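Note that one protein chain is taken out, while the other chains of the complex remain in position.
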Amino acid sequence: MVKKVSIIGASGYTGGELLRWALMHPEMQVSQITSERFAGQAAYKLNPNLRGFTQLQFTPVKQLSMDVDAVFICTPHKTAAPYVKQFMGTGAKIIDLSADFRLRSKETYAKYYAVHPHPELLEKAVYGIPELHREEIKNAQLVACAGCLATSVILPLAPLVKNGLISLESIIADSKIGSSAGGAGFDISTHHPERQGGVRSYKPSGHRHTAEIEQELSAIIGAPVSVGLTPHGIEMVRGILSTVHARLAGKTSDIDLWKAYRSFFAGSPFVRLVKDQNTLYRYPEPKPVVGTNFADIGWELDPEKGRIIVMSAIDNLVKGSGGQAIQCFNLMSGFDEKLGLWSPGFHPL
Amino acid sequence: MVKKVSIIGASGYTGGELLRWALMHPEMQVSQITSERFAGQAAYKLNPNLRGFTQLQFTPVKQLSMDVDAVFICTPHKTAAPYVKQFMGTGAKIIDLSADFRLRSKETYAKYYAVHPHPELLEKAVYGIPELHREEIKNAQLVACAGCLATSVILPLAPLVKNGLISLESIIADSKIGSSAGGAGFDISTHHPERQGGVRSYKPSGHRHTAEIEQELSAIIGAPVSVGLTPHGIEMVRGILSTVHARLAGKTSDIDLWKAYRSFFAGSPFVRLVKDQNTLYRYPEPKPVVGTNFADIGWELDPEKGRIIVMSAIDNLVKGSGGQAIQCFNLMSGFDEKLGLWSPGFHPL
Amino acid sequence: MVKKVSIIGASGYTGGELLRWALMHPEMQVSQITSERFAGQAAYKLNPNLRGFTQLQFTPVKQLSMDVDAVFICTPHKTAAPYVKQFMGTGAKIIDLSADFRLRSKETYAKYYAVHPHPELLEKAVYGIPELHREEIKNAQLVACAGCLATSVILPLAPLVKNGLISLESIIADSKIGSSAGGAGFDISTHHPERQGGVRSYKPSGHRHTAEIEQELSAIIGAPVSVGLTPHGIEMVRGILSTVHARLAGKTSDIDLWKAYRSFFAGSPFVRLVKDQNTLYRYPEPKPVVGTNFADIGWELDPEKGRIIVMSAIDNLVKGSGGQAIQCFNLMSGFDEKLGLWSPGFHPL
Partner (left out) sequence: MVKKVSIIGASGYTGGELLRWALMHPEMQVSQITSERFAGQAAYKLNPNLRGFTQLQFTPVKQLSMDVDAVFICTPHKTAAPYVKQFMGTGAKIIDLSADFRLRSKETYAKYYAVHPHPELLEKAVYGIPELHREEIKNAQLVACAGCLATSVILPLAPLVKNGLISLESIIADSKIGSSAGGAGFDISTHHPERQGGVRSYKPSGHRHTAEIEQELSAIIGAPVSVGLTPHGIEMVRGILSTVHARLAGKTSDIDLWKAYRSFFAGSPFVRLVKDQNTLYRYPEPKPVVGTNFADIGWELDPEKGRIIVMSAIDNLVKGSGGQAIQCFNLMSGFDEKLGLWSPGFHPL
């Protein structure tokens, strides 16, 4: 049965990406997209790819309709929570793409973001990575979609943490990320001559996504997991490659690792294990996942140093936000999680 | 009814792109993909985007099966013709992506390519741009898919030529093209440090696609049309922007042009007219069509100089080859031409 | 003898580039750089390349000193003219990099820009392309540096026009240009996710530089020359490739062209003729001239169509502005025009 959905804060890159997938989804009908700044403008003016696919215009939020089966919230953190509160009472499924309900602890939220406007709702939310919380998502009214960097770091680590294969301290996630992750807002740092070809470690320590990464990994093992996250903006519009460096807990073979990864991701169609031979693409890379909801994961052991290097590649706007949101929506709606999302990337791209 | 198809010469970029679309097409079943060099290898090893979508392996051509509903031929010019001859007798639909059957005249073929191995078949072929030859394609057994540059130059010019709006002499097509158009073969000219960031006018005059461009445009008006084609390899993997410069035949307004373009492309879902205001994307650009079968076309008049500048953007591997081939296949098979091809691009990309 | 110079409006890309060359110049001493917006800031904060080379800070223009041997003006058009007027009375050499004094006709200036604030000074200015006006520049107090696109179009055409080799009508200049040409100011059009990989014909007809191109070429032959200029922003930070398409006036051979070009540019060390064989770099390309003051020029005849395609490559910030300004300064100061400018580019880059 077709679901009526709306997107709040739809004029950004996340909203545009969601809109694309929603328009092509066989069981979704987009009834409303909101934007204050672009109210009255056609969506295809901001999203030239959608020319010919929709005549939808942005509406101001004061005209927001409550009558939807599901709502996607793409506004900045702290501004999403009031919408969540509003829709909780309508029974609509709520997929919040902001950071507002990702953290279980209001103290941690306060440390990384701000005082939480509706802390009483924190316990209602399920963290939106289906590969970790599939069953809870199916039954949730409110899903807090994971951050893009967080998704790219949690997925490759989860099987290792769960199986006790690595030391829980001293994990380093060195991420390479495209410019679209910064959103549609611009300043001198995103000015093409300054940003093009750059390799910019804009937040070497203390990045906000650390909080959700540590929360989720700690929950898996029931013990504190410490991850140092260092993202770098590199020459790329879409895509993340996270290189995760960890100390092995003991002796581990590739067979152990294949088992751990295969078992953890059994039933997870959007995770592909990439550890190959006789091909140029031996490990995950962002290019083959751009425009898709896949998370490609691969690794290399360094037995001499007792370490492992795990790589994961996602499209920050798909598996890192809009696509994962649809995947959650599918689960919440009783659909196959692949519905409307099952398409390969392009090669070469 | 699902059609059984095969792809000959499937290990190149055109073959890989075709395979992607064919695998996702609701009415196609790929029974065979051939490659001498990669015989026995899984297709996803060359096409990392297809990991998880197919286990198909390349077979050597000596194991080629004749039992297919349609065959796509992606081998180099001169080597495609023998396959065409072979399959003509089986009744299979033949979509040839090489240059072998694009030209009506064996003399012109000889001038630009080589002595034609099977000139007697030239008259059987229909030139594969549906926007020009939709009805003939529906009834053809053999379609010769247009070249990528040719597609990007013919489409924006056809309505102008047909309506007598421009001088037939002194047309200049200055094209900007991505590196994937050169194919999967590599040499020093495609070596990343040499090619990256380059703006290379590798063939300023006398490019082979000139022949098909002039053939098709001349056929529209029944008079010789002369086009100077100057392609430039620029920093881009996929995509073509062709900027066509022409002298106006007389006084012409934007309204005349809108009429000419709208009327010519009525019923052509894959052509979008892009001449916009109040948006960043006022004219066609390659990025919004990458990964799609669209040809975006726009123009600007220069009344002071009595000239028009027309821009067209396509993805060289989709509307410029693999996608257009599927579009022809759809027509030849009695399907809606959009079947399996109707998807928007990504933004930002 | 070392010259004391200042740069007005030094916080943009042109100012930064000028500063770089001036700091390394053996006979220049930079006494002042002005900027309202960045007053008090160190220049190396905006120009990370200059860290360790200068402690100069921007000063507000109200502290502008008149006591200099030469002044470079890098403010926007219309705002440069008052500074020119001010310095004319001091005897200082004035190199204006704005458009204010490029056009001889105040009517043309008004058509393309605005009402000229000091039209009486127009006749004092020499157009700043040394390859055309070397002797006048040597004796000028005021030089109006050529626009970057204009430089890239005038240089390849001048020898053809002078020798009557091409038709003066129907010349098309199709230019490809890097993002730095738009300056340090940013908006959505320069936002990396929107600009990266783009091929954007932002001004297909009526570009302002047309005025100076036609003025200079017409002056060479004493007859009106018409040039249609269509620039495209492409994926590149620095560099211009202009592809100039023209109709031959009569039968012309490569030998004629070599003679015309060699003779025109005899004594012009910064023009290199690039028409080569047995190398990847057969025609001009931007990459080998990035960071240099060279203009590389090459061509290809199309005898069948009676046309010529000429390509020219420059670095828009060097030969297209800051470097050419220094070249003019050298001539005005009695120095060798190569002084402080004679360095090769980098390969690969």
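We just call them A, B and C in the order they show up, numbering each chain from 1.
Everything that follows uses one rule, which is that a residue touches a chain if its C-beta (ideal position, glycine included) is under 8 Å from a C-beta of that chain, and two chains touch if they have at least 3 such contacts.
Remember, it's a predicted structure, so these values are computed and weren't measured experimentally.
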(request) Please pick, from A:I234, A:A260, A:A295 or A:L317, the residue that touches the omitted chain in the full complex. (result) A:I234
(request) Tell me which residue among A:M24, A:A39, A:I172 or A:L339 touches the hidden chain in the full complex. (result) A:I172
(request) Could you tell which one of A:E107, A:D254 or A:D302 touches the chain left off the display? (result) A:D302
(request) Could you tell which one of B:S179, B:S201 or B:S343 touches the chain left off the display? (result) B:S179
(request) Could you please point out the chain A residues that touch the chain left off the display? (result) 170, 172, 174, 176, 188-189, 193-194, 196-201, 204-206, 226, 228, 230, 232, 234-236, 239, 241, 243, 245, 247, 280, 283, 285-287, 300-302, 304-305, 307, 309, 311, 313, 348-349
(request) By the contact definition given up top, give the residues of chain B that touch the hidden chain. (result) 13, 178-180, 182, 184, 186-188, 190-193, 195-197, 235, 237
(message) Just checking the interface: what residues of chain C touch the absent partner chain?
(response) 13, 16-17, 20, 23-24, 41, 45-53, 180, 237-238, 269, 272, 274, 276, 278-281, 285, 287-288, 290-292, 294, 296, 317, 343-349
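Criterion: only the chains that are shown with their structure count from here on.
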(message) So chain A and chain B are the same sequence; what rotation in degrees superposes their CA atoms, nearest 5?
(response) 180
(request) With chain centres taken as the means of their Cα atoms, state the distance from chain A to chain C in Å. (result) 46
(request) Let me have the rounded angstrom distance from the C-alpha centre of chain A over to the C-alpha centre of chain B, please. (result) 36
(message) Need the CA-centroid distance for the pair chain B / chain C, whole Å please.
(response) 39
(message) Where in chain A do residues touch two or more of the other chains?
(response) 13, 180, 237
